[in-house]
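Omission of a single protein chain aside, the complex is shown with its protein chains in their original locations.
Letters A and B mark the chains as written, and numbering starts fresh at 1 in each.
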Amino acid sequence: MRLLSAGGRGVSSWSQPAARRMRFARTVLVVLGLALLPFVLDALAGRAWVRIADVALIYAMLAIGLNLVVGFAGLLDLGYVAFFAVGAYAYGLLASPHFGVHVSFLVLLPLGAIAAALFGVLLGSPTLKLRGDYLAIVTLGFGEIIRIFLNNLNQPVNITNGPQGVTLIDPLSLAGFSFGKSHTVLGVTVAPVHAYFYLLVALVALSILVARRLQLSRIGRAWAAIREDETAARAMGIDTRNLKLLAFGLGASFGGVAGGLFAAVQGFVSPESFTLQESIMILCMVVLGGMGHVAGVVLGAIVLTALPEALRVVGPLQKAAFGHVWIDPADLRMMLFGLALVVMMRWRPAGMWPSPGLRSSAASGPAAAAAAVPLPGEAPQSLAPRARGGPDGAA
Amino acid sequence: MDIFIQQLVNGLVLGSIYALVALGYTMVYGILGLINFAHGDLVMVGALSGLALLKGALGAGLPLPIALGLAALGAVCLCGALGVLMERIAYRPLRRAPKLAPLITAIGVSILIEYGAAMIWSKQYLALPPVIQSTTWQVAGAAVTDLQVSIVLLALVLMAGLLWLIRATPLGVAMRATEQNAEVAGLMGIDTHRVIAITFLIGSALAALAGIMVLLYYGVAHYFMGFMLGLKAFTAAVLGGIGSVPGAMLGGLLLGLIESLASGYVGDLTGGVFGSNYRDVFAFIVLIVVLVLRPVGLLGTASGERA
Partner (left out) sequence: MALLEARGIAKRFGGIAALGDVSLTIGDGEIYGLIGPNGAGKTTFFNCLTGLYRHDAGSFHLAGTLLDTASPDRVVKRGIARTFQNIRLFAGLSVLENVMVGRHARSQAGALGAVLRTRAFQAEEAAVRNRALELLGYVGLAARRDEPARSLSYGDQRRLEIARALATDPRLLALDEPAAGMNATETQVLRQLLERIRADGVTLLLIEHDVKLVMGLCDRLAVLDFGQLVVEGTPDIVRRDPAVIAAYLGAGTEEAA
């Protein structure tokens, strides 16, 4: 899909009914495939894989949210998991025996979104007016700080229950249908993991829709402008600070919702789930998938969630080959992430699946680079302002 | 009063270490405009490699001062090589890339170093063998060890040396010229690639020595120790004014003192609600406050945005 459809309404030279029929058929196929997927996975690979699919969908939401910040607006958030934590704890604390309150998820998911957005704005307002790297380091710090609070706010008043975390969190339930129990529909047993799968698919689809619509709007264009050249964006009348805050807050709210879902699906939350490694993994999903490309980052989320499962065989393999486990699969995964970030930035900055139409900022060549440091050997603009520029004159 | 003096002493030691690490951030930032997220991890490599070398040298029967010297030298060489390598492989190709690319690369490099270290030295907390017998003096009611004094003195000597290098040598002139304007420096015949590599080398060597200091002072090393330390040293650099070498020194010392005093007193001040388990939070609060009130830092100057 192009960022802008080439023709306006009624200008298309394509035979519209045929195109519409194709699209309809494709949609039906996708829906059918997704409806069958949990049962196929269950039968072929076992129930654990249905769970992994659920987790992948939660990560997909996170990746879509982070992509709003990193891919659309070009801001680097290295502590995104903090917003995930805010949503998860908001849900866990208000729907569990911990405080003895059991608020409906219809209230808690929006609440988690708002709470996360609020944290995002609080964190973003002092930093977003500064150079982008400050945001990166502040978010990096914030991601760790929030864990310190989660770990320690069990005294003097027990708010978070410290390192033990919050347990026995209510599963989602709507109009008498509990996602936490198995149900039999037309002779088919639908386990909680299956039910959650459908719910999560629906929510990821909604997230994709929201993200796409934002991208293809006045707001999305302004974000892209900020990403490409902030000074020029300001000179075009864009209130860059507010729009960056909007991206940061909206991105955070996706994290908040995903956190609430995570708490409900998992049934417990603890500070351990919200480490720097998680933030890095979500960033990898966005970078590897393709910054700025919504479908790409969803793919990135799915691939990177499945990867550790695939890497599990590495342990026994090492044992067979060397007699002992030389490198833990979890560590190997982190090494691969680190390597991937470096390699992708060097050779394939647009990701595995870049936006087909217009490429994101990281994908652009040197012409788009507003590099902070001018290069040795480059024609010095300050000395010879009238030097004739080539087609890449937009340095 | 005793506690105050004691925290002051502790803060000074901590601050000296922060200052050494902050120098690496600020020098690279000054010259490349890049936050090298992996810089804190070099401190970790310095500590862990230093520990391994120290154990090896002592095991070979060398006397402690020589073993310590060898360990420090080895760590400095390793970290220096790592720093230069990282600049050459990861950052140099991205000099013309959009701003996000080097930042993302930096975080990738940081992860690679951390987990590479975990592979080599395991993820355990590794303890320093009890070889250092420190003498304790009582000064104005506070306990001061000879180790603390040596750390502060060595840090001061290193910082003075660096200032001399930057202000009074041809290399320093080349560094400052590259910082001001890399293109023009290049036209004036300065090999800017070399200057940048040397900047990384110096910053990394200082990080290695800071790592050895942390190792000796706290007696343990760990593959993830560079993360928080790096974050704090960066805060110190921002506090002093990022890009400013004297600023990093001042910021480091100040941050060490703030952190030490805050974690010493916050428990009493808040009636025990917040204890020293929040000590890592203070640096972060300092960072936010500086960014809100004076983003250019104490000794930094605002550079006008070029349109």
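One rule holds for everything that comes next: a contact is a pair of C-beta atoms (placed from the backbone, for glycine too) under 8 Å apart; a residue touches a chain by one contact, two chains touch by 3 or more.
Just so it is clear, the structure is predicted and the values come from calculations on it, not from any experiment.
Of the listed residues A:L172, A:A224 or A:M344, the one in contact with the hidden chain in the full complex is A:A224.
Checked against the full complex, the one of A:R131, A:R234 or A:R348 touching the unshown chain is A:R234.
Only one of A:L37, A:V103, A:V210 or A:M352 touches the absent chain when the whole complex is considered: A:V210. The residue touching the chain not shown here, chosen from A:V86, A:A113 or A:L246, is A:L246. In the full complex, subunit A touches the hidden chain at residues 2-4, 6, 8, 210, 213-214, 216-222, 224-225, 228-229, 231-239, 246, 250, 357-361, 363-365, 367-368, 381, 385-395.
Basically, only the chains that are shown with their structure count from here on.
In whole angstrom, the spacing between the mean C-alpha positions of subunit A and subunit B is 32. By the touch criterion stated above, subunit B contacts subunit A in their complex at residues 31-35, 37, 90, 93-105, 107-112, 114-116, 118-119, 123, 181-187, 192-193, 227-228, 231, 234-235, 238, 272-273, 277-278, 280-281, 283-284, 287-288, 291-292, 295, 305, 307. Against subunit B, the residues of subunit A that register as touching in their complex are 70, 74, 76, 78, 126-127, 130, 132-134, 136-138, 140-142, 144-145, 148-149, 151-152, 156, 231, 235, 276, 280, 283, 287, 291, 326-327, 331, 334-335, 337-342, 344-346, 349, 361-362, 364, 366, 368-378, 380, 382-383.
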